[in-house]
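A single protein chain has been removed from this complex, and every other one stays in its place.
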Amino acid sequence: GCGAPAKEQKEEPKNKEEQQASKETFRVGFVTDTGGIDDRSFNQGTWEGIVKYAKEKGWEEGKQYKYIQSNEEADYIPNLSAFGDEKYDLVIASGFLFKDAMKTVAPQYPDSKFALIDEVVEQPNVASIVFAEEQGSFLVGVAAAKATKTKKVGFIGGMDFPLIRKFHAGFVAGVKAVDPSIEVVAQYAGDFGNPGLGQQIASTMYEQGVDVIYHAAGGTGNGVINEAKNRVENGQEVWVIGVDKDQYEDGKLSNGKSVVLTSMMKRVDVAAYNIIEATQKGEFPGGKVTKLTLAENGVGIPEKNPNLSDDIIKTINEYKEKIIKGEIEVPTTIK
Amino acid sequence: MKKFLTNERNHKFLVPILSVLFGFLAGAIIMIFTGINPLDGYRALVKGVLGNPRKFGEWIVVSTPLMFTGLAVAFGFRTGLFNIGAEGQLIMGSLAAVAVGILVKMPKIIHLPLALLAAAVVGALWAFIPGILKAKFKVHEVVVTIMLNYTALHLVNYGIKILPGSTNTRTVNINSTASLSSEFLSKLTSHSRLHWGFVVAFIAALAFWYIIEKTTFGYELRAVGFNPHASEYAGMKVNRNIVLSMMISGAFAGLAGAMISIGTFDYARVIGGFEGYGFDGIAVALLGNNSGLGIVISAFLFGALKAGSSAMALAAVPKEIANIIMAFIVLFAAMNYGIKMFLLRLGKEEK
Amino acid sequence: MEYIIEMLNIRKEFPGIVANDNITLQVKPGEIHALLGENGAGKSTLMSVLFGLYKPDRGEIRIRGQKVNITNPNVANELGIGMVHQHFKLVHNFTVTENIILGQEPTERGRINIEKAAKKIKALSEQYGLDVDPYAKIEDITVGMQQRVEILKMLYRDAEILIFDEPTAALTPQEITELIEIMKRLVKEGKSIILITHKLKEIKAVADRCTIIRRGKYIDTVDVKTTSEEKLASLMVGREVSFKVEKKKAQPKEVVLKIENLVVRDSRGLKAVDGLNLEIRSGEILGIAGVDGNGQTELLEAIAGLRKVESGKIELLGKDITNMPVRKRTELGIGHIPQDRHKHGLVLDFKLGENMVLQTYYKRPYSKNGILNESVINKKAEELIEEFDVRCGQGTETITRAMSGGNQQKAIIAREVDRSPALLIAGQPTRGLDVGAIEFIHKKLVEERDKGKAVLLVSLELDEVMNVSDRIAVIFEGKIVGMIDADKATENQLGLMMAGSSEDKKEGDR
Partner (left out) sequence: MDFNFMKFISILIPMTLTSAAPIISASLGGLFSERSGVVNIGLEGLMMIGAFAAATATVLIEGSLGAISPWIGILIGIIAGGLVSIIHAYVSINLRADQVISGTAINLLAGGITIYLAQIIFHQQRTKAFLYGIKKQNIAGLSNIPVLGDMFFSRIHITSYLVIAIVFVVWYVVYKTPFGLRFRAVGEHPGAADSMGINVYKMRYIGVILSGMFAGLGGAIMVLTQDIQYTYATIHGTGFIALAALIFGKWHPIGVLGAGLFFGFSQALGIIAYQIPFLSKLPQEFFWAFPYILTIIALVLFSGKSVAPRAVGKPYEKGER
């Protein structure tokens, strides 16, 4: 290294194990899927969580925390193994597609600890972290129902995967909870990376009178946002609801406003941060499933929602309470 | 030395070797320009494929399907056809192998060959479509194969879902009797996914060379590729040869799919877009000069760049550099005439 | 100004071969100057140098006494030099007008003014008696017409020096006569012409003087009037050449090929062969005389199996082969020297050895169980190369494309003759070849006849048909309109029949 040496933020070790772990030798590896660490979705979120933790500890990138991007699914196993070979203390992977790779690799490196976000793998050295996407989606469904003037809202999914169906199901439930007469149209693009297709599907929905669309479609969703921007610039009143991260900025218009009504945030950053912290503390939840729900703020809407009226926010918060209390059971599948 | 450089007979291997060297040189220049020490990058690359037995095993795993798609594209080229559709044939073949692996129960000695056969046959059938359309309706194979790639993608994603036990994202694992994977090989390379596919690939490359160069069938295919009119004059069935050639090309691509589905994974996955094996096959075939041996070598080279790119990324070299180096190697390979002239001039100046 | 063109001590080298070695050519204004030499002697190369396509390695060019440096065809054009190339340089899907104006298009506000150009072309073509339709597409017009387009290209550019590289190789006798008239008219209008041809008769008919080159070297320049054809030939080849085909009287035996009421359509769907009847016997050479485009090509293709028969019947040795695939016919004993040797005759990217077994590769001993036996193939090829004197750089390993046209043709003939067929079809077997090569090929055809084979010869050159054949059938509009014994035929009589003015000859009678 040619830069200034990393500052060691030595904290008082609380117990022996932590002393062990907080030594300079603790290393975290992250394997992304094909989206890469700036996919504005779970890869980016995870990485942000890791970086946040590392910054707090004054870790140096490349030495104590690193990521490898996968070019395709066939890379998952070698990439996870690469960290295993180097005896990383904690290897994080995010995305449900990693399930099989994790199942294969984890037993081969019993001395390393692994964390999988979005899926469950039952291995003693794997911590599984999942989210209640349906709960967050329920809340944005409420927002959509409140915002729609045409009584017609839309959902656009990337590919037809069970995970995406959770978004879909929660959203429909949220809409119907507010007003059962609101119609929800839904379409899957069959692709997470085709903005043109997203734009076209959004266009047909808006033409049918839909005025709020919730997308869970990655890059394809870019086209959805684009279509909404176009319509608003042309004087139509339509909205998009973002996914995974706060997409407010992506929907920015030339007048400074945004077409993004709100976003269903999945706090993968929190998940990543927490798991590193727990591991360093010696509380690695190996073999356990951690579910992040509304209660833990694992899912939810952004703190700031310039496009939501106080009234809507109030309603959303009411539903949030009910869900946390268990008064409302949000479905995870849709027929 | 000068004689060695200017002797045209040596150009056959000198030119590809130089293309590769120049490609790495160009990559190094780009790295230097962006503030990266190329030595670090290349050291990481070498470590990435040879660093330990597992990495070596993974290198072979990555290279195996490339050998097959390279052979597929090259087989087309040798007979005057441009098969851009290896990608689609590969996808079809991967599902076929898995379907046999899941639906059938029999001893390994029959089951595995049957799964491979299924992949080859289905790949061939998928390639039959552009073949027959070209022969019967004179429709350009390039357009049809491009369209069929997308068709295959969606068709296979659908097919995966209707197999028994499948989720929306993948099938169940195949019966182990149909799998190429091997405890032995995996142990040998400390838990890599190395499977028997590479042996099949070597056999295929050998078969490729033998069919094209040594058989009457290959003779016909080459004749039709070079001059369909003369072939017709000589009594060969031109249309039948076009269709057959396309099908064999498709069979190679289908086998590439099997390498992935019953070798690397042991199940079939719904995929959102092309993974690029078919397109990489074009580069592999061209760099390998459409010859069996050349393809094996260039598949391993490209495989190294693919397998080693994450290792480079770990050494803080953006992994795109691997793609850029590949592009330059292919570009320099395309410049073979220029390189020949360069060699000749080198020799002359010294005289 | 004594000479309009002077090419002095020109040298042009290609890798491995000196195509022009110290050649001098001097052309007087207003003359037709012939350039004579064997295939590969370097004629085309010399003219390409003059036209600015090649840069000479050494030597000097003077035009109208001025030393010039012709770096590209534009410079040649400006100097008033025009060239009709051996292989026409016409864009097949352009119209006549578009081909002529290419590079010098008259425009009107940026748009090509086709009408204006067409008018000028029409006028030019009338002035020189060329008769072309300015709006016809090249692919739709005859070879003769295409050549007139090439000539118009030069005239359109006001060329004064015209180079013709083998202009008659692909023309019918009528077209040749017309071309000769055209050339005479051009000279009368003040143009100077350089004419390359292998046909001594043509040189005698139009040229004033003749320069002879051999293997890239200058031999002599002679006055044509005072030099005999024999003398010209021996200067060119370096030995005596016999023009008369030596042969005994034919001994025809059983019927080999029998054609009844044959109807075949051409690529445009028109009836090219229209109720044709013909019989050929073993031990005879039957020549088909006719103006190009009267169904010869379609007839040959129908017999060889390359074109579908609409109706009628073809019998080979008593077997009906009308709808038989090519391979079966080949096996039954048809050998075929195709008219277009590059399109049909050879796979140019194959090695010579591979081309020698184009029809037999799948049979023993060339292959066994689908596996080629290279050593046997090469041995066979070497024999043929030896026997037919095929000249090629690297023997059986030579890529066929790199061979000269004459040698490519010899290779085809070697292969077809060697397969020992009962029937040998020869479509224009000597087109574009020099007299030495022609002599050789004619000898081979007669030899085959004497071995008891039936030979069907189609040629657009009346001389060849009359010299080589035993009987001559005249084809006109897809029918045989006359049948004459070769020794009784006169050029005049054949010419009339070819033009369709058939006297009361019964078709196909014998």
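As written, the chains take the letters A, B and C, and residue 1 is the first residue of each chain.
Heads up, the rule we're going with is that contacts are C-beta pairs under 8 Å (C-beta built on N, C-alpha and C of every residue); 3 or more make two chains touch, one makes a residue touch a chain.
It should be emphasised that the depicted structure is a prediction, and the values quoted were computed from it without experimental measurement.
The chain not displayed here makes contact, within the full complex, with A, B, C. In the complete assembly, the contact with the undisplayed chain comes from C:Pro73, out of C:Gly59, C:Pro73 or C:Gly293. Contact with the chain not shown here comes from a single listed residue; of A:Asn226, A:Thr262, A:Thr279 or A:Thr293, that residue is A:Asn226. Checked against the full complex, the candidates C:Met7, C:Ile23, C:Met83 or C:Val326 give a single residue touching the omitted chain, namely C:Met83.
Listed by residue number, the positions of chain A touching the unshown chain are 36-38, 160, 185, 187-188, 190-197, 199-201, 203-204, 207-208, 219, 222-223, 225-226, 229-231, 233-234, 249-250, 252-254. Looking at chain C, the residues touching the absent chain are 15, 48, 51, 53-55, 72-74, 77, 83, 85, 89-94, 98-99, 101-105, 107, 110-112, 153. In the full complex, chain B makes contact with the omitted chain through residues 30, 34, 82, 84, 129, 133, 137-140, 142-144, 146-148, 150-151, 153-155, 157-158, 273-274, 279, 282-283, 286, 318, 320-324, 326-328, 330-331, 333-338.
The rule is simple: only the chains that are shown with their structure count from here on.
Touching chain C in their complex are the following residues of chain B: 214-217, 219-220, 222-223, 226-227, 229-237. By the touch rule above, chain B contacts chain A in their complex via residues 51-52, 54-55, 58, 61-62, 154, 157, 167-170, 191-193, 260, 264-265, 267, 269-273, 275-276, 306-307, 309-311, 313-314, 316, 319. Only residues 62, 66, 68-75, 77-79, 81-82, 85, 96-97, 100, 108, 158-162, 165, 190-193 of chain A touch chain B when the two sit together in their complex.
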